[in-house]
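One chain of protein is taken out of this complex; the other chains stay put.
Right, chain A next:
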Amino acid sequence: MNHLPLIIKREYINKVRNKSFIIMTFLSPLIMVGIFSLVAYLSQLNNDQVRIVSVLDESGLFLKDFENTSTISYNILDKLSLSEAKQISEESENYGLLYIPNSENLETLAEGVTFYSEDSPSLQIMNEVENVVERKVNSLKLKDAGINSEVIRELHIRVNAHQETFKGQETSKMGSYLKLGFGGVAGYLLFMFIIIYGNMIMRSVIEEKTSRIIEVIISSVKPMKLLLGKIIGTSLAGITQFLAWVILLGVFSIVITGIFGIDPSTVQTPQQEVINQAVDGGTQEIARNVIMEINNLPIVNLTIMFLFFFIGGYLLYASLYAAIGAAVDSETDTQQFMLPIIMPLILAIYVGFFTVIDNPHGTVSQVFSYIPFTSPVVMLMRIPFGVPIWQQIISLIILFATFIGTVWFAAKIYRVGILMYGKKPSYRELIKWLKY
């Protein structure tokens, strides 16, 4: 008798029809797009405002150097004492007052520069103002030393090293960021998937225990089949939800952009800024680089390994979640067992985002890409940087061997646990169950 399709179908339909599942499917992308748009809108609002900064320059050296920018409008004060200038700035509700003292010596002048304001000023404004003063003081000093600042500018040569592997493949900084992006997305996706749907499996096991239907079911079905059906059914529901999220995210972004005229992509994340600075070239060159780098990525390798590591990693953790569900009576009892599951996952993400970025082929990265509980995430992040196939295969073999071990372990716990009611078991008792 083949029960597996029946169980998978029930698990799937039951999950997908669940009200909170449906609500989450539609609400999550809406909330995400909403928050992004809000942030975009707010940062636009924030930057639109032009601040008025008064300047009291007693040295008279800087009069021509303060040019209005998109964020700051300068108001040059003349022939006033410092206290008068302060009073005027405060009364006219200026953002701040920049005071430059008069001094023979440029160093003491620079040290005497003071910015007065209502509260502590924003870093951006301070940077801008300091830059203006600094540039002027520097060029003045150069002049004192008898060097023309034009000469300096001409002497300056930008170096943008071409990167090439020993095998003659062209690479670029852009490429590194792209690789990081691909690996990061893959690793993070797996992490999220495990947490969300592993929990869902656990809850569904607990539900069968608390509703006491479990004994009725396993008088018809082998526990192993029920476990397998549950994991597959829930995973299919998870994939459905993920696909729905991707599609809905696209639709909602288009709709919101259309209605409000806000482009969520204008929100600059710190990483994007870094990329922009690193590339620092014309947009055409960026486009050329991106296409070249995408072509250079080991796409086939990446896709195949993504599937294998994703499935292996997910199943590994899913079976553990199911075992926890079987061991306890209610969700509140799961806490003590969750830690050993969550820890390696978080470790994997940290190793991925710090160590792999730093050195994709360093010892730490390598070791963690072999340990089965972290390898799916870490290896997925390393692969775009080029990992020899044999290493990937060894890591996969370890992963799947461990998976067989955890399924055996989970099935043992599951078989005994689903019939145990009452008190919460300790780790020692769980080990005893393995011998039943």
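Heads up, the rule we're going with is that contacts are C-beta pairs under 8 Å (C-beta built on N, C-alpha and C of every residue); 3 or more make two chains touch, one makes a residue touch a chain; residues count from 1.
In this text, contacts and distances are computed from a predicted model.
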Protein that the absent chain corresponds to, by UniProt name, given "Aldehyde oxidase", "ABC-2 type transport system ATP-binding protein", "Succinate dehydrogenase / fumarate reductase membrane anchor subunit" or "Thiosulfate oxidation carrier complex protein SoxZ" = "ABC-2 type transport system ATP-binding protein"
Contacting the left-out chain in the complete assembly, out of A:A85, A:I100 or A:I218 = A:I218
Interface with the undisplayed chain - residues on chain A = 1, 3, 6-7, 10, 14, 18, 207-208, 211-213, 215-222, 419, 421, 432, 435-436
